[in-house]
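Okay, so here's the structure we're looking at.
Here the complex is missing a single protein chain, while all its other protein chains stay put.
Chain lettering (A, B and C) follows the sequence in which the chains are written, and residue indices restart at 1 in each chain.
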């Protein structure tokens, strides 16, 4: 019997690993221990706990380690607190393996804790490139970890170039894409949301946009100035939109403030705002969207398989591998508006298999059982 | 005026950067801020503070972050505490650049803190290979850092392979070798030490050995069993030796315990034990030594330039570049004894320039002033 | 020259010590070191930093230690983080005395850090009673501290009963009341605020209320249910009001949520909402108010000297000494409404000297210089 801990620090990270967890939870030789930390343990950033429970999975441990995000020191200290708490848990539970997901800043706490305690450490999504602080964390995670489940051949090659032992790298595809094929747009299956602005039903009834834009922490541009062009462009295009609030990275609060201010000045009247959306529902929404706008990786990853047109703003995803569905633009209101129009007139793209094809959760689950 | 913080976590790390610090301290455009953390702030592991002050340098800040080393969680939690304390300091002082030294486990706190706060982060000694947990930390540090001062061409190439921007990597050599040429063996200049065992003078009067062996944290062999063969071999060879106590890594306490036990059983009568030795004095001692035994990197680095024969035990330095002065053996008393004899009968080797040639502190100081 | 550190964790705490700080900052033998921590270091809870700077005082150090308040563990962990950071600061700066203010949960970090490091620790506002978790913290602070500056004779007697050395307790009155006499209501001196709702000028033009209600953390009633009766009562009374958002204690977020919801449902149209108000301005506003409603201590302390009628809701101030200006009620909309009407029809009360008479900052400053 092997005890495997999965450290999840945000809702988006959960959907990156979800299908693998469901497989692991049914494996007879595995005690699955889901540990939620940092922004994942805080209601302010979408209720991760409920999403996990709705999938029939149990949360084994919760580490309240998210600092108030208006602090400049928030990211570094959240890592410190997560590291302290995680180390207690991993030691006391006699864990055989730790799974570290992708590249959010606080994930480095999991790879340090696992490797410094001498526990087998598995990293998901190594070898990709995005072009910001996530790159730093993702590569640091790869070096600290022992085994690597990567999305594609290109990622594998990058890790080998880094001097990582090739016998410990496995091309599995990314589990986040496992649920793409089965979650098509279906108006009946999209629930009413409770956020503010236009009602969500009013959004989905016809042609609609999806906006999701996080702070670009390495940009010289202030977070507030990063979001204004998008606000103006969405208003100018004039099509209903679902807008997901930004994450808890430094600058997230300023973006929220800017959006609130815009609303008080009468802008964004055709928008429904939501903190977060259940992953499967979100895939259905992406499938039905006329265009996805912002700087979320879903536009490059999930949407490459779905075929939804996307407008990628600024440098947050600069170096990430992507399909022909993505059109990249600067923080410029006119550019964004024109790109949305161009993408909408093109319409749906053909699916591309850049990040896996739908079986990766099963494969990762098997490999972990084998190795741990 | 640029404010540059240097984070030092152990005496050995200080000697890796010392010559660069002395140059920086004289630079007119630089506020140098030496921050000592973790085992560097604890008297239990050699008085780092005094070594620094004796060089005319000032300690700007001290973070007491070393956990009791008998804990299994000590390494991970020491990183957590260091990270929390360092983040406060770097934020409050408005630091322009942070210098991260090499690969000790707690150095990752400095590279996380610097990079997550958006401060320019400089890493020394990236791109080398040693074959244990230090590798993980060293490469993670490289990925988290912005600028890289490396020892040689081979290290540069490894970092480029990792995808690190080649314009930000500089082959400077390692400052730890800057003081090699000027510190020749001279009996008159070696002070009397205060440690236990044989008097130090009795050691240096004739032919002598130097032993310095730290716990190999990734070995399956218990720390206690790692040291026994060395104890037996040193006794068997029967030549006076200077023995430096191990560092604070997990297992260090067990090694200390084993040595104490051996002494109580009448072994190691020809040995003088010392917590640590001032770097310049230590170079003189290495220069005069008949053979250096253990698993310290000095045997591979400094001694490659000095030419002192070395016996390297176990896997702690497995993949580190080294010169022809090094003979590697297993944790086996007979093997160690034979290797010492063989090396002693060979005598001094010709100097090799694998880690720089003596000007690297000056070069690093100039580059930091230019870039920060 | 004595170095004195003052640890401030919230805007309200600052006004408790402000006049003493201004005197200390002019004292020739004192290096004053203002350290802001916890919610005081976070913009989310009113900009403490600006308030301090506006008084011509300098912030020496800032410890970002406020956890996200949606965590249940937020209070305990914020104490832990503050304690770690403060200990680094107090040790490095060679502090001669630490001043601990009153009873907010995170203040215990200051009294632990000071006393465990053997620094003379001064506590302000010991010996009072309020009847909730603040009592626990206030008394713990008294026992951990060495010297005590208390508001009145009754507080002195309570500390003596606790076994505290009577020669170390000084009845100084509370500095927070020092600025009461000089800050009368004057419409011209009240700036326009930038918060939401009714404009602040519309509030102050005629008769107005002031509302300030924090979560009562020891109540069985949910925070959301604690605030609804107040919302209803303020609407029912129908007089313009200035409403200060709640503090960062557990439950503060729920209260904010409830108020936002009420506003979206068309309630509280006659209210101006403000995060926080500069202390001196706030005194002017209290002086002009027809009635102060909620559970802030200003209603019992400052307003006892001003004479402003107050309606005190729930148990948060249960055991606090107060004057005849205070009428206490339950969390009941009708009760609150009737109490407001009754207090308004009574009008201004005569000043009572329960918490000092206006010279306490000067006295405390002298005592600290004498003792430290």
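Following the convention adopted for this analysis, a contact is a pair of C-beta atoms (placed from the backbone, for glycine too) under 8 Å apart; a residue touches a chain by one contact, two chains touch by 3 or more.
Everything numeric here is computed off the predicted structure, so don't read it as measured data.
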Out of C:53, C:136 or C:348, the sole contact with the unshown chain comes from C:136
Full-complex touch with the removed chain, picking from B:19, B:41 or B:130, is B:41
Sole touch to the unshown chain from C:26, C:53, C:72 or C:342: residue C:72
Absent-chain interface residues of chain B come out as 39, 41-44, 64-74, 77, 81, 196, 253, 264
Chain C positions in touch with the non-displayed chain are 72-73, 75-77, 79-81, 83-84, 87-88, 91, 105, 108-109, 112-113, 115-118, 129, 133, 135-137, 139-141, 143-144, 158, 161-163, 217-218
Note that chain A touches the absent chain at residues 61-64, 81, 84-85, 87-89, 91-92
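Going forward, only the chains that are shown with their structure count from here on.
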Taking shared numbers over all numbers used, above half giving same and below half different, the chain B and chain C interface sides are same
In terms of mean CA position, the chain most removed from chain C is B
Chain A and chain B have mean C-alpha positions lying a whole-number Å distance apart equal to 40
Here the gap between chain B and chain C, centre to centre from mean Cα coordinates and rounded to Å, is 51
Touching at least 2 other chains, the residues of chain A are 72-73, 77, 81
